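Report on the structure given below.
A single protein chain has been omitted from the complex, and every remaining protein chain is retained in its original position.
When the chains are written out, they are named A, B and C in that same order, and each has its own residue count from 1.
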Amino acid sequence: MQLVLSEDQELISKTVGDFVEERSPVSRFRALRDSNDDTGYSKALWKEMAELGWVGISIPEEYGGAGMGLADLAIVLEGLGSRLAPEPFFSTVLLGGQMLIRGGTKDQQGTWLPGIAAGEKIISLAYQELGSRYDLNVVETRAEDINNGFSITGEKTLVLDGHVADCFLVVARTAGDSRSSEGISIFLVPSDADGLVVTRQTRVDFRNSAVVSLSGVFVQRNALVGELHRGATLLEDVVDYATAGLCSEMLGGMQQAFKLTMDHVKERKQFETAVGSFQALKHRAADIFIELELARSATMACTRAIDEESENSSKLVSLAKARCSDAYLLASNEGVQMFGGVGMTDEYDIGLYLKRARACELTFGDSSFHRNRWALLGGY
Amino acid sequence: MQLVLSEDQELISKTVGDFVEERSPVSRFRALRDSNDDTGYSKALWKEMAELGWVGISIPEEYGGAGMGLADLAIVLEGLGSRLAPEPFFSTVLLGGQMLIRGGTKDQQGTWLPGIAAGEKIISLAYQELGSRYDLNVVETRAEDINNGFSITGEKTLVLDGHVADCFLVVARTAGDSRSSEGISIFLVPSDADGLVVTRQTRVDFRNSAVVSLSGVFVQRNALVGELHRGATLLEDVVDYATAGLCSEMLGGMQQAFKLTMDHVKERKQFETAVGSFQALKHRAADIFIELELARSATMACTRAIDEESENSSKLVSLAKARCSDAYLLASNEGVQMFGGVGMTDEYDIGLYLKRARACELTFGDSSFHRNRWALLGGY
Amino acid sequence: MTELTIFREEIREWLESSAPGALKGIGNNVLEGCWGGRNPIFPHPEQEEWLSLAAEKGLTAPTWPKKYGGAGLSDDEHKVFREEVSRLKLPAPLIGFGLTMIGPTLLRFGTDEQKAQHIPSIVKGRVRWCQGYSEPGAGSDLASLQTRAEVDGNDYIINGTKVWTSYADKSDWIFALVRTDPGAKKQEGITFLLIDMATPGISVSPILLISGSSPFCETYFEDVRVPRKNVVTEENAGWTVAKALLGHERSMIADAFGGAAEGKKAKTLPEMAKSYVYGGGGEVADAVLRDRIVQNEMDTAAFKYTVQRTRDAARAGQQPGAESSLFKVYGTELNQRRYDILMKIAGPQSLGWEGTGFEDEELGRTREWLRSRGNSIEGGTSEIQRNIIAKRVLGLPD
Partner (left out) sequence: MTELTIFREEIREWLESSAPGALKGIGNNVLEGCWGGRNPIFPHPEQEEWLSLAAEKGLTAPTWPKKYGGAGLSDDEHKVFREEVSRLKLPAPLIGFGLTMIGPTLLRFGTDEQKAQHIPSIVKGRVRWCQGYSEPGAGSDLASLQTRAEVDGNDYIINGTKVWTSYADKSDWIFALVRTDPGAKKQEGITFLLIDMATPGISVSPILLISGSSPFCETYFEDVRVPRKNVVTEENAGWTVAKALLGHERSMIADAFGGAAEGKKAKTLPEMAKSYVYGGGGEVADAVLRDRIVQNEMDTAAFKYTVQRTRDAARAGQQPGAESSLFKVYGTELNQRRYDILMKIAGPQSLGWEGTGFEDEELGRTREWLRSRGNSIEGGTSEIQRNIIAKRVLGLPD
């Protein structure tokens, strides 16, 4: 495992950095939010990212992607995360797309992956339910085996980009009780299916999600992704993958929040002295710096472990997510505090990072969830 | 509940303060330690404390004590704790004496309490065993019911002042398995009993304790303190009482450690500036101050709750012990750090407080033990 | 029968017979309080009657002198009055900065003319006040203020901007700090001035916070003409007045957090945790979360006892130290930790801003969490409070 960017990766990093600087400053996200935009992201920019090869970066070449690794995708996510870009990477690439790559049939892959890579199709994973918290095995949505197909009924919440998805991967129970890892199956359901209702949600971080209700939605047998009853492992692997991606996004966000804060305290004077010269603040800044560095190391390690299919990749994902959750909150909490009163106003960007930090923390498990998972994986 | 010292209590506080300043500075404790003194405390000073009425402060007047409350005794303990005085208050007054007051027969009380109040008898509670940790119900020492008496076999560790005790209150199992609260009984055993061997221990805080081994030690039926099989509640109440007393001692220690540290940083110059003028240090000092204040409030509340026999006194004991454990460690850890290199040398007193802080933390349960107990008592 | 007992009986009888029945049992919820003013808002229609009844007897400002419309109660009588009001769970007849801030200030520092002009209208709830201290870019360094007041005959001409003026958009008068001598050292050259918000040249715009809308405003002064007689004490002596008032404000905020530990217990953290992450056997399933809850409960208990200790000590005649700084820094940070735990307890259900998929209670908590981040900034930042403790209590050198 090499914990340093290759020259190619450095180049991607620079390209993404220039791109967000010019094309996707935070003001763009803000404008989307304030205009109550229908899609909540920029279709044009998404198309452009696809043309730059970013959307399909991890999709196999045969389906129009670049066939690269998560470590490469992570660089893009970090750059976009630094400016809170709301484009549908998580729904479509890290969750939906990745699940098809890992578990889809050739047919399913051929139908969807090229459209994803081209930036033309949005596909989302509907796994979370009210009360499921971070336990992927808590699934109450049921899929009944009927006449050559399945009838799905249940309600999914916080389905990322659900309001613009062309299709959903719905996690449903085909057997077992509502907390068992056995009996979980995954189905491809088009968003215009009869009995499927999508209601857009408004989140604190203004990222896009929806409640998806299914009442007797019929799908054919070939809608099954992965094995019947045995979807739990596939789901866990995909969520691990997306979690590593989320950590990369968080890294970009926390780094930028910290940068904004440091820039501010260097400028801002109080009692005729730059706020940044107060030693108590300096020591806190040094501690944030350290936490950010450690979060970066952990995240780099986990993306590479996934690419290398290392056996401890799940442990490293938990390491990264636990650290990134705490570090992003630290950097943004301290950011607001160091900005002072103006940090509390909607006008300043630091509050947007605080909201995103919280949303990221509570997605795919918070730090104590992942510490517990680390211990369980370590056998104690 | 009044969380303020009465005028009488203020007077005790001043007397104790003057006493330790003159008669019991830390150098006295140090000398006892360095001379490998046989008793490890000053018999003469103990006698003097008894004459001042401190040893018998909580012993009923009919047995030569002052019949006052724990809130009064706490003042004495705080004063002595501020200079690490090693006199046998915990063994003899807070554990042994208190257990006789609460559970002893008139005969037992009449035999021992006057001697305790007069500073002539040392009595200790032998409850802890290797592996019992903080669980009072883990008792493997067995007392078998035989011919008009009991035969006790087992090993007790960390028996406070065991090497100078005239008599032990031995917690033994008369029924039940080794973790059950049922079947625990307590016996008065003279230190010269056949089959009882005392081995002095050397602790990190140089406070006195011993391992007490019992092999077939015979006691008569009238040696039983409290009810047969039902000693667990008495034991818990007495340990609660002693814990509240320990918190008071800790309060004195942490306050003095903090004072030494503040005095040092005001004097000590580095880079031509008093160390105490560095803002990062100031903010840490302010946080220690706050923690000390909160620890004091919690301790005052718990001693008064015990005196008032309030139903939430156990909860308040856990509150105080959890806070005092963490606060004393904080004050002494930060003390060593703020003293710098010299803080690491045996020559400076701050290290003695660090050791005592740790020893206190690990006596009667550390902070996470007491947080768990608080939750259990609160029903969650 | 003591005089106080007689007083209690009179008050009780009066409250029982006169106070509007519809208000009994409502309690003292600030959000539902009556702030008075030229265009008063009465969340409950009966509050109008309650205000007028109380004001008539001066009981909106119970301890203020009768001469200016107050009830002239002694401290003991005031205590009895509050006890009787809370016995019936009646809301306060009137709340606001007139009663808590500018009223006491004018009673102490104002001229007879100022008292006569302003105090009765505060007591009657006819004029609502706001405060104009902070300025953009000043932060904790209040004395660096830039709003200029230039003398022009018997008037000042005011130019500048004030921020964090709570309820400026709903207030009739503002008490403000302005710079009258730009040449003087920072804290000198500042004047404490009373300004009618209806004066031409004043405009107000509300401040949007990260938690949503807020009572805070930005208030702009453009060539605003204010009579010089509206100065409290003297020109360039405003810092003294401000400091007295600021100490008062901080101890109010500190008290609020000292009190918050007790009040506002809609649901305890263990209850919340049981509803979101309930395990078996009465325990909260997530042991680490449970421990954080215990820590917060213990912090709250220890803090509550510290507040009590300070009060008991004060009653025993002991001098208070820097307790208000301790209360402020610890109380606010405790509240922040509490919201942090609440967010973790509700987990993904903490992610809502509005609408579908979230309970109103959940949406409210998330906004309150965001709002709580400001607690350690407003009313003297935690940093300033720690500086104060280090200097005043611990005597650490500058």
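By our rule, a residue touches a chain if its C-beta (ideal position, glycine included) is under 8 Å from a C-beta of that chain, and two chains touch if they have at least 3 such contacts.
Predicted, not measured: the structure shown is a model, and the values here were computed from it.
The chain we do not see here touches A, B, C in the full complex. Residue A:Ala285 is the one among A:Ala71, A:Leu95, A:Ala143 or A:Ala285 that touches the chain not shown. Contact with the chain that does not appear here is found for just one residue of B:Leu94, B:Leu158, B:Val225 or B:Val239, B:Leu158.
Summarising the interface, subunit A meets the missing chain with residues 1-4, 262, 265-266, 274, 276-277, 279, 281-283, 285-287, 289-290, 293-298, 300-301, 316, 319, 322-323, 368, 371-372, 374-375, 378-380. Mapped onto subunit B, the footprint of the missing chain covers residues 128, 130, 133-134, 157-158, 199-206, 209-211, 268, 270-272, 278, 280-281, 333, 336-337, 340-341, 343-347, 351, 354-355, 358-359, 362-363, 366, 368-369, 371-372. Of the residues in subunit C, those that touch the hidden partner chain are 287-288, 291.
Here is the rule we go by: only the chains that are shown with their structure count from here on.
With respect to subunit C, maximal separation of chain centres occurs for B (centres as means of Cα atoms).
Distance from the subunit A centre to the subunit C centre is 41 Å, each centre being the mean of its Cα atoms.
Averaged C-alpha coordinates put the centre of subunit B at 45 Å from the centre of subunit C. Among the residues of subunit C, those touching two or more other chains are numbered 383, 386. Multi-chain contact residues of subunit B, defined as those touching 2 or more other chains: 279, 282-283.
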